[in-house]
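Heads up, this is only part of the complex; the chains shown haven't been moved.
A, B and C label the chains in the order they appear, each numbered from 1.
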Amino acid sequence: MLINCSTYQEGAKLNDIPISAISDFVSRPDCFVWVALRDASDAELAEMQAEFGLHELAVEDASHGHQRPKIEEYGESLFAVMHLVELDGEELNVGEVNVFVGKNYVLSVRNRSRHGFLGVRERCEREPELLRHGSGFVLYALLDAVVDRYFPVIDALESELERVEEQIFAKGAARSNIERLYELKRKVTTLKHAVAPLMEAAGKLTSGRIHHLCAETQTYFRDVVDHLYRINGSVDAIRDTISTAIQVNLSLVTIEENEVNKRLAAWAGIFAAATAFAGIWGMNFTHMPELQWEYGYPAALAVIASTCGFLYYRFKRAGWL
Amino acid sequence: MLINCSTYQEGAKLNDIPISAISDFVSRPDCFVWVALRDASDAELAEMQAEFGLHELAVEDASHGHQRPKIEEYGESLFAVMHLVELDGEELNVGEVNVFVGKNYVLSVRNRSRHGFLGVRERCEREPELLRHGSGFVLYALLDAVVDRYFPVIDALESELERVEEQIFAKGAARSNIERLYELKRKVTTLKHAVAPLMEAAGKLTSGRIHHLCAETQTYFRDVVDHLYRINGSVDAIRDTISTAIQVNLSLVTIEENEVNKRLAAWAGIFAAATAFAGIWGMNFTHMPELQWEYGYPAALAVIASTCGFLYYRFKRAGWL
Amino acid sequence: MLINCSTYQEGAKLNDIPISAISDFVSRPDCFVWVALRDASDAELAEMQAEFGLHELAVEDASHGHQRPKIEEYGESLFAVMHLVELDGEELNVGEVNVFVGKNYVLSVRNRSRHGFLGVRERCEREPELLRHGSGFVLYALLDAVVDRYFPVIDALESELERVEEQIFAKGAARSNIERLYELKRKVTTLKHAVAPLMEAAGKLTSGRIHHLCAETQTYFRDVVDHLYRINGSVDAIRDTISTAIQVNLSLVTIEENEVNKRLAAWAGIFAAATAFAGIWGMNFTHMPELQWEYGYPAALAVIASTCGFLYYRFKRAGWL
């Protein structure tokens, strides 16, 4: 589905044009066409491939989807794939945006995501002196928008981790902690697979042989790479904390089990003593002198009570109760 | 066993020829012979070695089999080893294909695998403008076919992992989870040892000193490398999730054990109290006033019942029941 | 809030000047202005951006805060971000200092931290022959001051780790050890995220293409990098020890549980034997010869006592008691 298709020159918007008019503007030297598609059909992609002379392999990736984030050079043009990670209630929704960038065109194809890029277009049209750098700046603007949308996701994951961390040492919370940690690890891995490869790819744009499209906007691309480093650092920190939290959770469960065992052993000991005594005086030997003794029963009770009291005191001191 | 042996020129198929005729075509400048063998005997390999002047070490590797995936340069020619990983019901069947590539020949030797490469030959013959790049393109086509067959395997492993993940928090599923996770880890390791070395080897074809055979098809080789990166990323993700799942499984078993212990301790406490009381009133002291008391027995039962009730309530509140 | 704003020439302080006078001095060839701000408002930053021609992206980072430590080149000038880590009782307080450095100016903006940098200014003014190297030396002095303040933090973390290590093998300390280890891991991670990225960034200043501002003070920058390596080494050592300590803690809890189980099993065995015997002689069979035997009761007690004694001896020898 076509979102819009407009032309730009000297850092300013010229006009909105129909798909058919693209070829007239694409050939103008100092002008580029910016087309935005959503969930493009193969037919739409084929039409774009013809208009902009896109490489078949890049078009194939765009149509297959589920690509690994990357920025590839196809001769004079660039083909970038970025994951769109959006908070969707408790879940993370992962979409994809493919961006084909040439001297005279920018084609962005957005799949499986709700947030559009209109904001990006407005931002570019608000900065003519930067838009003057051409389609390369539009690639930066798209990249910057995608990366900036990772921050609220990482913040949400960090606060969820903090909520779990507050529960780590709470008794009886072990099972829910483990489930939440496992769930959190799944989401962090999703974000990791959006950020890490893109960090590498974008990093290559700002070091070594710079592609001509990005030559004039190096400082801006480097800023995005720095933001990717920041998010990647936070992602690594969360993963590291999660794995420690899982280890600590296991230790706490084992400690709790130990405490339960000690109290079981203590009380079992006390009752067993009482039952043993009762059992002994419940034997039917005819000659059991104390049984006839007037104060036999209270004495027995005293013996039982004092043994239990003594055992209770000993277990209390040993920390078993 | 010979699968077929045909000659190609200017991106088009010339004809099928017998092994004996190979020498006539191999010497023609703009023509190459494509021979496909299956589970080749040493004699067949020796014959090919003579026809194409293959290096003894490469032939030795092909005859030994069980090689590590690699792409090696033998002067002007290339020798590639790739693992064929096929889903065989619950198991993974690992075969091997050795590809000897020279200016005027491509020899592919397929061992221990059921899927042939006829599809690859058809694809090449369907793209004359690419086949024009010669034997290098055939190497790409074989590599692309082998790598594309990894995707259904990784998808199968990912869905098996998802099925296990759904069971992770199910009670009493610990033992079957562990067995399935261990089984899954074994298969993922097999795939890892097919993908990772090939990713490195193919990566070297697209960076640094490019071998002349692959010079004209760099973009295509780079596309295969990107697919290998994608699979390798998914493999790493599965391995990471499996190791977390094993840790979480251990925690859950320990948590369950803790819950069992608590209930054992609680009920043991309740019964022990009842038995202790019963034991005391089962003692044979002659002077046990309450024993003669008309309501002694119901009172005793009341005492026992209330103690057990009180203990039950306390254990319920402490989360032990 | 403005802390101070003074000018320097030929390694000596000229005078304190109001913000408005900055432009007169900034243009003088052999002179630089050093402005220090605290928790700068966006307006103050905008004013500074105008005076010193700061890049919008650097100013954006400074105003957002929560940046990853870094040292970035903006053409002729440098923009550095450093975390200020201060001991705040039991907690770590993390502030931030942004330093904009150009040929003729140094602007330091300190956020969320209590310790000022006046000491740094005094140190510079005390070393005219070094201050002669200009704003580059001031950057070194700020960097050196920030890094030196990491040492007391790492020392505090190391002594806290030593205190926990003394408790690792103490009985019943498992729960408090785990909590303290987890707390320590959180703080060490905070310090790691202040040190590691800065180590990389500062390292780049002393190798490969040296920025002209730091050319004359390489030995001094390298000294700071060495200190960062030292702290990073200690941080890695603490993290490694913590993870081993958590593993050892789990083992000790499991060993303790084992010891408790053995004692529970031993005593349960002893009491159960006594109760079983008592139970048998408590049976109401009319023909139980030993019950009528004059020494029946003492014999029974003897049998019970000797069985318990024997069991006690056996458990003692097996290490269960």
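Note that in this section contacts are C-beta pairs under 8 Å (C-beta built on N, C-alpha and C of every residue); 3 or more make two chains touch, one makes a residue touch a chain.
Everything numeric here is computed off the predicted structure, so don't read it as measured data.
Chemist: Total subunits of the complete complex, with 3 given?
Modeler: 5
Definition applied: only the chains that are shown with their structure count from here on.
Chemist: Could you say what rotation angle superposes subunit A on its sequence twin subunit B, using C-alpha positions and rounding to the nearest 5°?
Modeler: So the copies are related by a turn of 70 degrees.
Chemist: In whole angstrom, what separates the CA-based centres of subunit A and subunit B?
Modeler: A distance of 24 Å separates the two centres.
Chemist: Let me have the rounded angstrom distance from the C-alpha centre of subunit B over to the C-alpha centre of subunit C, please.
Modeler: Chain centres of subunit B and subunit C, defined by C-alpha means, are spaced 39 Å apart.
Chemist: Which subunit A residues sit where two or more other chains touch them?
Modeler: Residue numbers touching two or more other chains: 247, 250, 254, 257, 261, 264, 268, 272, 275, 279, 282-284, 288.
Chemist: Which residues of subunit C touch subunit A in their complex?
Modeler: 55, 57, 67-68, 70, 72, 74, 172, 174-175, 178-179, 181-182, 185-186, 189, 193, 197, 243, 246-247, 249-250, 253-254, 256-257, 260-261, 263-264, 267-268, 271-272, 274-275, 278-279, 281-284, 288, 290-292, 294-297, 300-301, 304
Chemist: Once bound in the complex, which stretches of subunit A touch subunit C?
Modeler: Per the touch definition, subunit A meets subunit C at residues 168-169, 219-220, 222-223, 226, 229-230, 233, 237, 240-241, 244-245, 247-248, 250-252, 254-255, 257-258, 261-262, 264-265, 268-269, 272-273, 275-276, 279-280, 282-288, 319-320.
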